[in-house]
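For this depiction, one protein chain was excluded, whereas all remaining protein chains were kept in their positions.
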Amino acid sequence: MAPPPKRGRGGGARGLEYISLDGLRVDGRLHTEVRKIRCSLGTLSRADGSAYYEQGNTRVLAAVYGPREPTGRDFEHDKAIVKCEFSTAMFASTARRRTWKGDRKSTAAAIVVQRLFEGVILLAEYPRCQIDIYVQVLQNDGGTLVAAVNAACLALINAGVAMSDYVVACSVGYVDNTFVADPNSLESGSDRPELTLAITPHSGKICSCQLVSKLADDASFESAMQYATAGAKQIFQVLEYEVKKYSLGLLDSRGMVAL
Amino acid sequence: MQFLSDAECEYIRNGAKDGIRSDGRAMLDIRPVTLETTVLPTASGSARVRIGKVTDILVGIKPEVAEPSQDFPDEGIISFTVECSSLASPDFVGRGGADLSAELGQLLTRLYTSPVTRELRRSLSIIKGKKCWILHIDALVLDSGGNLFGALSLAVRAALRVVILPRVIVIPGEADDDDEIEVDEEEFKMLERSRDAPIAVTLASQGDRGIYMADCTSEEESCATASITMGVSPLGKSCGAVSAGTGGIDLDTLSSMLKDAAQLGLEILDATDRFLKTDIDNRMSGAPIVPIGFFS
């Protein structure tokens, strides 16, 4: 006869407490708060447009080359084509891992970025042209796709590419039965659902919605979307402020306005 | 890379003859260097170097415990990977930057296998012949505007100067068991002998006897006829000199170049070490780091 199972006193709790008794997340944020965002435009010298974007410990650089003559054989007579490359530095994550350019995850992310901006860039303005967007992840603490989209948006603005609207992305994670805006790498695991949403903030339209794993029902999907939209709006304010600041700086440097 | 027309080359060469460079520098002047350490919290050591707001290098170091090589049982391992980001140039898209990456990685490896770094490598040993640190030094070229190798070596050295390693306790094994190591989760230490790390100084000859320049821009590089790269460490010793290019260098010029390179290298080392002092102290005490990063 096996001994009856017992409730032991010893032993610490396993795993993380994602939401504390005081309602704080592991890094001290509330469930609706996105991480600290900092960004700057025109970071690189050689690119036509570039931007640096950091969302907490996730840091990316984006560069835009073009609109320019197509480098390859494909082009369109009546509009520009968009190409995108997404790569991650080897030291980007806690564990050093060799990720080659063009691995499956990077390619997938590149396609998402490409499709997104094909939708907002006024492609017809640039017939027979190519616009290259390069995203380099310097540090990954979760939400690299979000950071890539936001950085690319800034880089395109920096490059002066005509767009119908901003594109702002935000992700939503699900831990301890609650949704959390902008999960960091601790909060986003492979076994948990995560929704990445990109919107055009002025028109309020959803341009992309990536769902990893699955959500229980429609109600929770809607609530996840609300979190993501609210998060994206927080991010948009930062981006808009930064773009305005940058533009004013440019005007100032040309003596067109006095700051 | 950049291709210049003959006229442009001629312009640069003629200027060099008169000791004038297109950006107004003297022949051995270097452009302003921006050096910043501990830019990446997830790396044990990191640095970013920008030269003249054009060349831009980011270096991150991740340590791992490994077995030392058979040939050098009492030394740790320093391994380099250089990657040219497509941000720097559309030429680097896909496998485009692979050749340049390999060349730069090779140069760094050569720089760090020279005898002046032996003590540095020895300080990475944990148990002779059994356990040592391997430092994975990964460099990313974000923007290129000449003197890539100089910037790279500077960034690697700066990252090494601020790298932190967990303290390791060796537990002597009982009887016939091997010694065990235990990583202290609370204490970090800085790398001993990181001061020994060399930098590389490249001088490029512009065809004529006795005419050479330091810290070339990419335009200047593309019309240089030959160049020497010299490793300079605070121990004063030159380590590994490389010559490259289409033309040759005569002996007098070469010896003068070597002398100037060593001199210039020491000056740069001195300046950077003075500059890095606060960074190193902060790193030691674990004071909060507020990187200026990409906002400068």
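As written, the chains take the letters A and B, and residue 1 is the first residue of each chain.
The criterion applied here is as follows: a residue touches a chain if its C-beta (ideal position, glycine included) is under 8 Å from a C-beta of that chain, and two chains touch if they have at least 3 such contacts.
We adopt the following convention: contacts and distances are computed from a predicted model.
*Asks:* Missing chain, UniProt name, options "Glycosyl phosphatidyl inositol protein transamidase complex subunit", "Ribosomal RNA-processing protein 44", "UV-stimulated scaffold protein A" or "Tubulin polyglutamylase complex subunit 1": which is it?
*Replies:* The record names the chain that does not appear here as "Ribosomal RNA-processing protein 44".
*Asks:* Of the chains that are displayed, which are in contact with the missing one across the whole complex?
*Replies:* A, B
*Asks:* So which of B:P63, B:G97 or B:G145 would be touching the chain we can't see?
*Replies:* Looking across B:P63, B:G97 or B:G145, the contact with the absent chain belongs to B:P63.
*Asks:* Based on the whole complex, identify which of B:A26, B:V183 or B:A271 touches the chain you can't see.
*Replies:* In the complete complex, the chain left out is touched by residue B:V183.
*Asks:* Even though one chain is hidden, which residues of chain A still touch it in the full complex?
*Replies:* On the chain A side, contact with the omitted chain comes from 1-14, 17, 19-24, 26-30, 35-36, 56-57, 94-95, 141, 177, 184, 186, 191, 193, 214-217.
*Asks:* Residue-wise, where is chain B in contact with the chain that is not depicted?
*Replies:* The missing chain touches chain B at positions 41-44, 62-65, 164, 166-167, 171, 173-174, 177-178, 180, 182-188, 284-289.
Keep in mind that, in the parts below, only the chains that are shown with their structure count from here on.
*Asks:* Go ahead and note the Å separation of the Cα centroids belonging to chain A and chain B.
*Replies:* Spacing between the chain centres: roughly 32 Å.
*Asks:* Which residues of chain A touch chain B in the complex?
*Replies:* On the chain A side, the touching residues are 38, 40, 43-47, 50, 52, 54, 57, 59, 61-63, 65, 71, 85, 87, 89-94, 96, 98, 101-102, 132, 134, 136, 138-139, 141.
*Asks:* Would you tell me which residues of chain B are touching chain A in their complex?
*Replies:* 40-43, 46, 53-54, 56, 58, 60-62, 64, 81, 83, 85-90, 93-95, 136, 138, 140, 142-145, 293-295
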